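Of the protein chains in this complex, all but one are displayed in their positions.
Going by the order they are written in, the chains are A and B; count residues from 1 in each one.
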Amino acid sequence: MKRRTNRIGKMGFSLALGAVCVFVSLAVAVPSQGENILDKIEKTGKVAMAFREGSVPFGYMNEKGEWVGFGLDLGCEIVNALSAKFQKEISLEKIPMIPQTRIPLVANGTVDIGIGSTTITLAREEVVDFSLPYFLTGTRLLVPKGSPIRDFPDLAGKRVGMGSGSTANIKGIDSAMESGLIKPACEKVLFEEHNKGFLALQQGKIHAYFTDASMLVGMVAKAQKPDDWEIVGRYLTYEPYGIILPENQGEWRDFVNAALIGMIKSGRFEEIYEKWFGPKGEVPMPMSTEYKTLLKALSYPD
Amino acid sequence: MGFLNYTFDWSVLWRHPYGNMFIKGVVTTIHLSLLAWMIAVIVGIAIGIFRVLPIRSFRFAGSFYVQIFRNTPFLVQLFFWYFAAPLLLPEPAQEWLYDNVPNYAYWAGVAALGTYTASRVAEHFRSGLLAIPHDQYRAAYSTGLTTMQTYRYVIAPYAFRIIIPPFTTEFLTCFKNSSLAMTIGVMEVTHTAYYVDSFTSHGLETTTAASLVYLCIALCVALFMSFVEKRIYIPGMIARGQ
Partner (left out) sequence: MDMDVIARNLHFMLGGLVLTFELAIITLAGGFLVGLILAMGRLSSRAWLYYPATCYVHFFRGLPLILVIFWLYFLSPVVTGRSLEAFYAAIIAFVVFEGAYFAEIIRAGIQSIPKGQAMAAYSTGLTPFQCTRDVILPQALRNMTPALVTQAVIIFQDTSLAYVIGLREFLRRVNLVDAREARSVELYLFAGLLYFTFCSAGSLLSQRLENRRQRNRV
């Protein structure tokens, strides 16, 4: 009997030792200084890009099962710019990302660039870099038509849904509650995906859904009866989207920014925007005045 | 090849306000899985007994339950309990439910995890009963024990020892499956790890911490159960060769 108890003790010890080893190796795994991405792309002739696949219309699967979207079109433009720079065909490797994986995928070097619907935040800037903001939207509320909720103060004491990966949104509503705009506080109900939140809204589990207006427009467009829903409220926060890039890759970031500016100045960017957000696009959403101003500000001279 | 620009920052685990979130997450994981496990054991043993009873309709009901719950992914079942099950109620009842049950997602998670684990517990319980050789029954009867006594003194102690390893496994699985409740928005520890990651972009640290929580609890349970297993060991059933 004694020997057996002893064995358990030994086993516990070796397990603890193993765990400690794993953690030490994690803690000391010094990130190796990366090579220049542009050089790597030229050498291998390949660029790895991550896109969303469940975020309409930034990156999603269409009826034919093809992977398309606003982000993918931007990615293709960047690949074209790369091919022109190196004067050879650069091939594109497409890798899917979800809100939880988009930052690590870029940070650990699995992909060279991530194009989705990612808000530039200061917290994210600590881990990765961002391109110039190429998309601007703001957070609003989706409610059933005729709901007493017209603006953010009406949310007091109500249940409000939001995406659990949409940190900028969550921070926005938290500070609205702290500042007394929403008083008494509302109850936050988190959803993994926006469409689950929309379903909960349809079933009456929540009173309103809160996220970027660009997402809300898409949700209404997909509804069985789009007329039953309305988007209300001021812009609580502005959400500038950026392309995710690895840190300390100045040349690569300059190249991506130059490609973006080139697209904006040549009118190609507006064409792509029209394709996805125009009246015939998947998510019809006219460009706001603020957004137009942003694009003008980005039209840097040569 | 790969180039890495990752700096570890373990302070996200205790820094305000994330430290409190993690503690809450761990507590939620524990009581969510314990509640679900209680449902699972009660329902599971009942269903397991149903499946070996000599009454046809009971056997059918038991195997129907097991087939339904065992043969659909847990993710889909969670979805059912959260989104579809309330629709079976009349509309005023639904409204009452959402307004008066403050954390509906949590209870949907408990129900889903409990009923799902029950189907697996039932199978282990049944195969535990079936693994006992018929000679045991015959021998017990031949010594003059009644059916009740046979089960109480011979079969149950035997079956109990056979089902301990699979029940331990099932409990740990139940405990870990509670992580999937994050898909319906329950703030347990895995969800907290993802949530803090989305604020701080330090997912590697937070998932490591979450894994450690699972490991520690699982290790304690496993050590305790292997201790129990050895304490109640009956000579004659093959154990680890010693």
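Just so we're on the same page, a contact is a pair of C-beta atoms (placed from the backbone, for glycine too) under 8 Å apart; a residue touches a chain by one contact, two chains touch by 3 or more.
Since the model is a prediction, treat every value here as computed from it, not as a measurement.
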Residue, one of A:F198, A:W252 or A:Y291, that touches the chain absent here: A:F198
Chain B residues touching the omitted chain (full complex): 1-2, 4, 6, 67-68, 70-77, 79-80, 83-84, 120, 123-124, 126-127, 130-131, 162, 165-166, 169, 172, 176-177, 179-180, 190, 203-204, 207-208, 210-211, 214-215, 217-219, 222, 236-242
Positions on chain A contacted by the hidden chain, ascending: 10-11, 14-15, 18, 25-26, 29, 31-32, 53-56, 60-65, 95-98, 100-101, 104-105, 108-110, 193, 195-196, 198-199, 219, 222-224
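Methods note: only the chains that are shown with their structure count from here on.
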Geometric centre distance via CA averages, chain B-chain A, whole Å: 34
Residues of chain A defined as touching chain B within the complex: 4-5, 8, 11-12, 15, 19, 23, 26-27, 31-35, 99-100, 103-104, 107-110, 123-124, 126-128, 159, 164-167, 170-171, 189-192, 196, 199-200, 203-205, 246-248
Residues on chain B engaged by chain A in the complex (per definition of touch): 2-8, 83, 86-87, 94-95, 98, 104-105, 182-185, 187, 191, 194-195, 197-204, 208, 212, 215, 219, 223, 226-227, 230
